[in-house]
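Inspection log for the structure reproduced underneath, given as structure tokens.
Just one protein chain is left out here, and the rest sit where they should.
Going by the order they are written in, the chains are A and B; count residues from 1 in each one.
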Amino acid sequence: MRSRRRGSGSTGIRRPARNERIRGRADGIGRGGQLLIEAGHFALALALGLSVIQMVVPFWGARTNDPVLMGVGAPAAIGVFALVLFSFGVLTYAYVTSDFSLMNVYANSHSQKPMIYKVTGVWGNHEGSMLLWILILALFGALVAIARNAVPPKLRANTIAVQGSVTIAFLLFMLLTSNPFERIDPAPFEGRDLNPILQDIGLAIHPPLLYIGYVGFSITFAFAMAALIEGKIDAVWARAVRPWTLGAWLFLTLGISMGSYWAYYELGWGGWWFWDPVENASLLPWILGTALIHSTVVMEKRDALKIWTILLAILTFSLSLMGTFLVRSGVLTSVHAFAVDPDRGVYILAILVFFIGGSLALFAWRAPLLRQGGIFAPVSREGALVVNNLFLATACATVLIGTLYPLALEAVTGAKISVGPPFFNATFVPLMVPLLLLLPFGQVMAWKRGDMNGVAQRLAGAILISVVLTVIIYGFTYGGPVAAPLGVGLGIFLIVGSFNEIVTRSFTSGSGFRDAMRKARGLPRSTWGTVTAHAGVGVMVIGIAATAWSTERIVTMRPGDVQHVGGAYSVRLDSVFPRTGPNFQEDVARMTVFRGDRAIGQEETSKRFFPARNMPTTQAGLHTVGFSQVYLSFGEPQPDGSLGLRLYYKPLILLIWIGTLFMGLGAGIAMSDRRFRVGAPVRAKRDESASGTAPAPAE
Amino acid sequence: MTRKQRRLTLIGVTGAVLAISLGLVLFAMRDTIVFFRAPSDIAAQGVDEGVRFRLGGLVEDGSIRRETGQIHYFRVTDGGASIEVRYQGLLPDLFREGQGVVTEGAVDGSGLFRADTVLARHDENYMPREVADALKAQGLWQHGDPAPGTQ
Partner (left out) sequence: MSIWILFILMTAATIMAVLWPLSRPRTAFGPTSAGEGERLFYEEQLQEIDRDLARGMFSPEEAASAKAEAARRLIRADARREAGDKSLDEPALRRRRATSALALSAIPLVALAIYGAQGSPEMPGQPLSERMQPMTAGSELDMDQAVARIESHLQQNPEDGQGWEVIAPVYVRMGRFDDAAAAYQRALRYLGEDADRLANFGEALVMASEGIVSSSAREAFEGALEHDSRHPKARFFLATAAQQDGDEDVALDRYRSLLADSAPDAPWVEVVRRRIANLEGADAPPADAGDAAGAGAIAGMVSGLAERLASEGGSADEWGRLVRSYAVLGQETRAAEALADARRALAGDSEAIAHVEDVAREAGIDRE
């Protein structure tokens, strides 16, 4: 065996002894694709060399104000992306063709796997996911290089340089500690891993989305560093950064949402958020990213909050890095796993310290040089956005404490504690409620100096509607949990309050409906994006509040038995039978769902057993009615021959994920705003009729 | 309003929010955090009746008893000592004899641990972190293969 083997994602893998020589075998194989694998490996090494150029030359060009040197940054960034893309393609090819002469393929694939999971298996393991991470990093670098929006050349050059430095760090990490192109000689004839839990389409596309989000914030970070290096940060900077922030946030939102839905239907517990450290690791950059989106608005419009925005950009990416570290180093699974593969953990920790420490040091050094921006009164749009940032940053801090405190405590005192959902419910939720209550107020507030009376007048309708609806809902559900109607009322307030902005801006007394529609269409896309995203928050809040009405019953049933689930729904157990799948055996419970006396559908829930991995999983049966679901989960056979089952009624539960889709949609709409799209404002005027032909920055 | 007043307002609001959140965190830390204990810890130090904690270890071989009404009795051991646990409800997929398990609840007057939560992970290699440490303290488990169950 040529290359060193390190502990890879899966365990217990052994290479066969080398005494089975296969010298000369190459002669019998067609030449096609023979050199491909090593070319893919070499491309990564070349990408590292080119990243050095990408870091050094544009930076030097910006220092010396030399446009030619600055111009090197763009092709270098594109070249790095092309090389990494090639390399990623080669690895995918190796997975698809089951080339087990790659350690990584051998350890994580199997020739019998369905094609889709061969492809998703590329990033279903540590080495491959690092390559995906770097691919996305290089992609963003290349996008900055080709984006034709109005970014000052120096800022662009420095940004590309900083992005290059991040790429170097991660390429080195991957090549030295987790190289996906390690070879085995001789190659085994069959791969080792067929992990059934990873063979789920939801879990397969969740990491790429999450990574695009995480890594997208590296661009914001690079922009912030570039601004600090240059010592110049202003509204132009904010506009340049905004589409990137929105894009990263969009993907992070979708990634988290998909992970949550996967946990909901796959784990069979009916929960959708567990405050698990891995989940928190993705939520933390999301919260700060949300704050960043809002603070860049202030900066772009009013040239204020500069220092804070830069700090947020740094911290958001730092939390993304920390999330990677926590998940990748194994610290979360076990403090000791860190020591099992120390070079990997230590290296990520070193990257973490270098980038977070370095950027904060640069921040401390350069931030005082930044010029004070526009001024505003406490009661104003700016003030409202400051409050938003204040609450979000504080909420982020509490989640961070809850996530890291157990690790810190164990490291210091050895005492083991668990910080579970009760902690986060008692800290995060009380911070979110006032923020959401204030949200519609901020949305109608004027810039610079707001007018409380005017705001109250504009929102009077929305307040009235939500209060009335809350009271009505409370009346209908009298005797149920009080928090639920209040939460639903809050959600309604958010939705109505958001659209209130469109309505009050478009309809003016005396003008007709057609006129109003024309005005509404004329509103900037960013306004529509804001409205959509905020309404999405409202939709999600309704879904979350409605979980207070959900019911859970643990029952034992025999075929023919009928049990009430919740609401108007009940189920009958029709039959229980065994069945054999492609690589599992399962016990299936077939059930009929009733609404009142009427059968409305049949669902199956099963317990699968994967003999290859000696591993059981539960497949929940979900019956969707509108936005609500009846959730059936196979339990265990009882000693008396009956079957234990969990039955849940989840009213309006789907609104949680539908709400996040609207949030993402809102970010997408805002990204498409003309101001971010066009090359330069002057061109925008010229091309107004033909707008939409200009290339978008980050799509 | 002068610049100074604006700044004071900002600092005041920030301070208030931070103070509230700090209060929330401290309050929540006191009430919602549960400690982890292994059977030998309890055998050595004892534990007060009614105090909630997490108990972790291996499900002792041959100790599982089921009664109707989905009531389960089993013993959790770390090699040094073992404790009888009662749990009503459905057990997770990977609950098996000889497997690591974490339960949450409190000890009643008779020394029986009444659990209201039983956790086991969805991965045959996964050993809950606390359990692994407790077993190692008892010399029962060598650190061979901690398969991180993530991603």
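The rule we apply is simple: a residue touches a chain if its C-beta (ideal position, glycine included) is under 8 Å from a C-beta of that chain, and two chains touch if they have at least 3 such contacts.
Note that this is a predicted model, so its numbers are computed, not measured.
Peer 1: Which of the visible chains would the unseen chain be in contact with across the whole complex?
Peer 2: A
Peer 1: I'm checking contacts with the chain that's been left out. Which of A:162, A:175, A:348 or A:670 qualifies?
Peer 2: Only one of A:162, A:175, A:348 or A:670 touches the chain omitted from view, namely A:175.
Peer 1: Identify the residue among A:126, A:206 or A:239 that touches the chain left out of the display.
Peer 2: Residue touching the absent chain, from the options given: A:239.
Peer 1: What residue numbers in chain A mark contact with the hidden partner chain?
Peer 2: Per the touch rule, chain A residues meeting the hidden chain are 2-3, 14, 16-30, 33-39, 41-46, 48-50, 52-53, 56-57, 60-61, 64-76, 78-79, 83, 94, 97-101, 110-112, 145, 148, 150-154, 156-157, 175-176, 179, 181-183, 185, 187, 189-190, 194, 234-236, 239, 301-303, 374, 381, 446-449, 451, 505, 523, 583, 611-612, 675, 679-682, 684.
By our rule, only the chains that are shown with their structure count from here on.
Peer 1: Touching residues of chain B toward chain A in the complex: what are they?
Peer 2: Contacts found on chain B: 1, 3, 6, 9-10, 13-14, 17-18, 20-21, 24-25, 27-29, 31-36, 54, 66-70, 89-91, 93-94, 122-127, 129-130, 132-133, 143-151.
Peer 1: Report the residues of chain A in contact with chain B in the complex, numbered from low to high.
Peer 2: The contact residues of chain A facing chain B are 9-12, 124, 129, 197, 207, 267-268, 278, 327, 330, 332-337, 340, 375-378, 386-387, 390-391, 394-395, 397-398, 401-402, 405, 415-420, 422-423, 426-427, 430-431, 554, 556, 607, 613-618, 635-636, 638-640, 644, 646.
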